[in-house]
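Next up is a structure, given as structure tokens.
This view holds just a subset of the chains, kept in their places.
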Amino acid sequence: KVKEPQETEFVMMREGQILFTYLHLAAEPRLTNFLLERKITAIGYETVQINGYLPLLTPMSEIAGRMATQIGARLMEKKYGGRGILIGGVTGVPAAEVVILGAGTVGSNAARVALGMGAHVTVLDRVPQRLRELSHLSQGQITTFVSRPYNIEKAVKYADLVISAVLVPGGKTPCLITEEMVKKMKPGSVIIDVSIDQGGAVETIRATSHSNPTFIKHGVVHYAVPNIPGAVPRTSTVALTNGTLPYIQDLAGKGFKKAVLEDPALAKGVNTYRGAVVNEAVAMAHALQFTPLEKLL
Amino acid sequence: KVKEPQETEFVMMREGQILFTYLHLAAEPRLTNFLLERKITAIGYETVQINGYLPLLTPMSEIAGRMATQIGARLMEKKYGGRGILIGGVTGVPAAEVVILGAGTVGSNAARVALGMGAHVTVLDRVPQRLRELSHLSQGQITTFVSRPYNIEKAVKYADLVISAVLVPGGKTPCLITEEMVKKMKPGSVIIDVSIDQGGAVETIRATSHSNPTFIKHGVVHYAVPNIPGAVPRTSTVALTNGTLPYIQDLAGKGFKKAVLEDPALAKGVNTYRGAVVNEAVAMAHALQFTPLEKLL
């Protein structure tokens, strides 16, 4: 099961050991201090980076996107508070309208499954070029809108299922769907907010859990479980290991220094080293001093 | 050019000659009389029939259906009175809504081209099973409704382009789109009535011509040129000849009697023979006596 690391597990770590996992230190002051005090070499999956591409976040985003549609289809059933409709419709009954905010990895994977299940799909994104690519890959089957309040409001109003897949790398998600918009949605429609980790993009949302996944507000079913891939741990573990194993092999085989010097992607992943913060964003978040990693090697 | 036969051409025919073309005698009392008087053997393309399938009408219906969408796309341009929209939309701008009445040969061919041009397509038909097949062939990309006044009104209201492809074999088309419905359509939307030959399925329609193809009523562009395939005569001629040639070869090679005796499909095509009406519907239409063909052979 893809669990977030627990504090008790960290307490057992000793100076000089390497911690390689999801860290999100900018939001974790206590954990940051702990890592600095123990002089732990902490490498965050979420900061490993190759030319802007985040190889250890992408597989989880793929899974979250695909799951989001699947979960949304379920929540449209009557017993979950939904409208009691089948996502793909059936002969003589129109398919559900699925509106997806964001054409990144989460959004495009959600769109792909929604199309496959027979839904009508609308995707909104700020960047027209990204919509263009998505449209081409789907042979023009997706309706696209540039993400602006006017368009968001229009789309959300006709939606049966809204998937918020807006991820602002390393920042808080902007609130794109206001409470006013939610009030205008059809009763029984569904919102899945995949961006809840970063605060969510919906004014009425709050984090829910795998055991109690939804609540209803203004007649709309809200779902915002933070760790969606945790529902399919076998798939998630293999997908994640596909990404992490080569780095682990490098760290184990070459040792930390050689591995980091030879692979700038891995070097970008290092957050704390020998009691110093070597990631600028983390340093800024906690008003700590930033030391470039190169200086310490 | 696929022209309807002109009277002057018929006058030159003599007794015993075979006339093999589109006849539609039920609507042509004068022509019927002429053929009976001259004792012409008249075979109507439209009545040749194999197990309910009309081999000499189908190719023209295929062409009319495909042309209907193409013409509709053009009429959406501003200068023809349309809404000034592109049928397939473009990144960030939704595609046009194309609503097709009838899932027969005309309708399914219109739908196919509309999908290919990137439109959103809705098809209505009285028979769910036909919608099912169409939906399967289009991989579920088409929205289907059972054809009922409630559904027709709903679909026509959101349509940018309505194609009426309702053909009642050998009868007058029922009026499915009332003037009230047309009034509720979006200004600049377009109606193409392919069923105009049989009176049309739209209350506000009247036949137009290739030279003056449209008129605007209640803000809606109406198009109802009877002989749509005439616009692409080369394609139409080859398509039609594909169907007629084997019959012509049989008539020429075996002679009328043998040809008709050996091929029940061709026999069904015979309308008048030796001064007698041998097609029951034609006889009924003009209150003439019906003689079964077999009796005369």
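Note that the chains take the letters A and B in the order they are written out, and that residue 1 is the start of every chain.
Keep this in mind: a contact is a pair of C-beta atoms (placed from the backbone, for glycine too) under 8 Å apart; a residue touches a chain by one contact, two chains touch by 3 or more.
Predicted, not measured: the structure shown is a model, and the values here were computed from it.
A.B. asks: Whole complex: how many copies, 2 being shown?
C.D. replies: This complex, considered in full, is made up of 6 identical copies.
We adopt the following convention: only the chains that are shown with their structure count from here on.
A.B. asks: Taking each chain's centre as the mean of its CA atoms, how far is chain A from chain B in angstrom?
C.D. replies: 54
A.B. asks: Applying the document's contact rule, which stretches of chain A touch chain B when the two form their complex?
C.D. replies: Against chain B, the touching part of chain A is residues 88-89, 91-92, 94-95, 118, 120, 128, 131-132, 135, 140-141, 143-146.
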